[in-house]
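Just passing along the structure, written as structure tokens.
With one protein chain withheld, the remaining protein chains of the complex are depicted in position.
And now, chain A:
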Amino acid sequence: MSENRSRVTVHSKLTWVSSKPLGGKPHELSALDHAMALHTVHVIFYYRANPFERGLFDSDFSLSDLLCMYPPVMGRLARGDGGNWVVKCNDAGVRTLRASVGTTLDEWLRSADASEERDLTVWEDMPGDPIGCPALVFEGLMGTWLDELAIAMLGGRMGLSYVGSGAGAWIGRMDAVLGGRMDAVLVGRRGAVLVMLNEFEGGGLAIGLSCPHMLADPTCATLFFKSWTETNRGEPVCHPPIYHLPALNARRSLSTGINSIKYLETKSKSAESPSGKMATATFRLSHSIIKQCLAQIHDECPDATPFDLLAALFWIRIMRLKMPRHDQKHSLSICVDVRKPIHGPIPYGYFGNALHFSLLSMDAELLDTAGLGHVAGAVHRHVADLHEEELLSAMNWFESRKGENGQYAQPFMMYGPELTCISMEHMITPEGSTCESSMYEAAFRKGEEPVHMTYRIGNVEGEGLIMVMPSPEAGLARTVTVTLSEEQLAELCEDQAIMDLQPTMLLGGKM
């Protein structure tokens, strides 16, 4: 619970609907979607000019037209027959909140920290909590303090979040007591996607999009947002959504990807590790610096991408900060999106989860002593070896964990407990493709590109999270967001190797 008064005040809430009625069969979620059930995705785009200043109902209703293509976004999550999650395409709409921020955009980017940034989207840390409408969930069933909490949230202090896993366990017990009737109560009422428009003083707008990780991963949430901006500009949508991929459902023999499966098994059995207070910092690295560094490691790793370089660099520096344990292996969990822009069984427009988690381990000693180039090389080889088949065998493994009645097994933490590194390299426009895929092309009006964007993943536990994302500056420039425990992050921000890269610090809080 944030003790400080938040600078964000929510002043209205409404529901945005598509221009045509959408019906249709429930949208089924895949095995991988079910596996991500404990997390949420939050994407925030910052703009210098506010395209919605005349008010939502006075603008072009581009969101209404766009939503016609996204029936699951308009729908609600519910347990279908057989107990698995489905999205009931009941046309209920996207809950949209409007808030105002008591400061200017530049001031915010300079001084806000991660916990304040959370206020720009709607957060529910509880696993499986119905996002955005707690009051209606409890429908007089529980009354008392939860209703008050709900009323307080609706009243505008959106900085609140439920107290960790305590309430989650309570809900779990209630569910058991009611004999699973809880879901019957909650059926059809879990919000899918929520949009929050935050207006800064002096112009400037931050649009926050949140959704359960079950429904969409960061890539397709970004593509949804991009399609919105394309519709607003009157251009055709670059990557229309594709909902069903027969390739994903096909059964294959578990011959490849043994490593990933072993890793997933270990993850599923690992106990929940309590994490201390985490903090986040954002480092923006320019094109020239990255180019320089890549040139430096060119001998050892000629094909290194900026991701390889930065993942290696931050891994080494973070490992140095922790208690050096020379007898053990250090692991880095690498999360890669398997969508391919041009060809492949999982196209760019696939709406759902297409993330693959794999483990890269190195001896502590080697990590300490070997150069940046060597580690970058290891990362590069690891990433290059990943194919769709690995993801498909991971899917198979999840499928195989189904119970007798076809219900998927309980989800576990996918991000963590090791240090996790997320790659967004697939969002950089490759040569030869016709569509711009970079998120920094998402301009509502020509010439008004976003100045910054943030990704947050809800419910991440463990050692920390590193995200390597594109920058507004094109080319090799990257923005790295690091989430670590507070002390480690403070040390990292003063680390010499990182400072040598002359990063621009954003959203570092009032340091």
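To be clear about the criterion, a residue touches a chain if its C-beta (ideal position, glycine included) is under 8 Å from a C-beta of that chain, and two chains touch if they have at least 3 such contacts; residues count from 1.
Note that in this section contacts and distances are computed from a predicted model.
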Complex member absent from the view - protein name from UniProt, among "N-acetylglucosamine-6-phosphate deacetylase", "Auxin-responsive protein", "Tp53rk binding protein" or "3-ketoacyl-CoA synthase": "3-ketoacyl-CoA synthase"
Contacting the left-out chain in the complete assembly, out of A:Thr15, A:Gln292 or A:Gln328: A:Thr15
Sole contact to the chain not displayed, among A:Ser64, A:Ser331, A:Gln407 or A:Ser485: A:Ser64
Chain A, residues in touch with the chain not shown (by the definition above): 12-21, 56-57, 61, 63-64, 76, 90-93, 133, 135-136, 139-140, 147, 188-189
